[in-house]
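Taking it in order: structure first as structure tokens, then the write-up.
A single protein chain has been omitted; all remaining protein chains appear in their positions.
Note that the chains are named A, B and C in the order they appear, and that numbering of residues resets to 1 at the start of each chain.
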């Protein structure tokens, strides 16, 4: 029902999604979000750091909140940490539900909260070297929608 | 950019999604919706009929409307017709975008319109035989959101 | 000199076939040759018509010529 993982090595999002979908044959629909490292804006690498005592427990609490709010058959949250390069998957969220609307809302909500409230710190490497990424106003606005 | 297909044979949604994602490396996020034939409610088979002169042109027009409304890197719509059994994929919609919010809204909008305005007629087979599925009020309400 | 009527969804069950060849002419005259119970369903207010793949705004005044295809489209199934 709830599958929440923090991975320090790469993962295969299509395999994860296939397994998740196969595991919920009673669900009519599965909504997923896959975030990947963008290619083509001069970013050579991206690093996500976390704080182990808080990050995974926080993600599990988020999953519980999502499951309490929408009628889901299952929820998957997989998040990378460590150093990634363009095209590497960063995060996969999937929600399986009987009703499409629940799956969309749950995945959308989970992503907004993962992005703005989870304990991840991100830095990017360009030809100028590494630079920490600051919070974005857009993320705070996204969160205010719920 | 726009990939719209009507298939009378089964398809592999995870392979489709993997190719779509790989084809848009500049997109930060991909939102997908996969609809499958539900297992476990006494439905033995589901058949989708269409009217060829209208159905695919209508899906292409929908894709164009979605692309005109949100800033997307790509949009995928794959829809089955014919007879399916539980766990078979029915529809896959995927939207790739630089910004997460655009991808979510585009996929959500596309599904609402596919479900309520596309030229598909559905019947289900249970132990009582085949039965045509009527429109649902819920679909009209979903459409009224946009 | 013949045209085709196409029946979608539950109208196929009502018609007993997915299509039927009919003589050309005004639609009203063609419908008069069909089983009245079927004709009533085909003219239901939620049934849309498409002539040669183009949706019609209304059924009035339709005249079928040779090789025309007129489709009767009940509400789509949704969900």
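Note that a residue touches a chain if its C-beta (ideal position, glycine included) is under 8 Å from a C-beta of that chain, and two chains touch if they have at least 3 such contacts.
On a predicted model such as this, the values are computed, not experimentally measured, just so you know.
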Q.
Given the contact rule set out at the top, which of the displayed chains would the hidden chain touch in the full complex?
A. A
**Q.** Absent-chain contact - pick from A:8, A:41, A:64 or A:138
**A.** A:138
Q | Contact footprint on chain A, counting only the chain that is left out | A | 49, 51, 53-54, 115-123, 132-136, 138-139
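Going forward, only the chains that are shown with their structure count from here on.
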Q: Can you figure out the chain closest to the middle, judged by Cα centres?
A: B
Q) Counting in whole Å, what is the centre-to-centre distance of chain A and chain B, each centre being its mean C-alpha position? A) 23
(Q) So the centre of each chain is just the mean of its C-alpha atoms; given that, what is the distance between chain B and chain C in Å? (A) 27
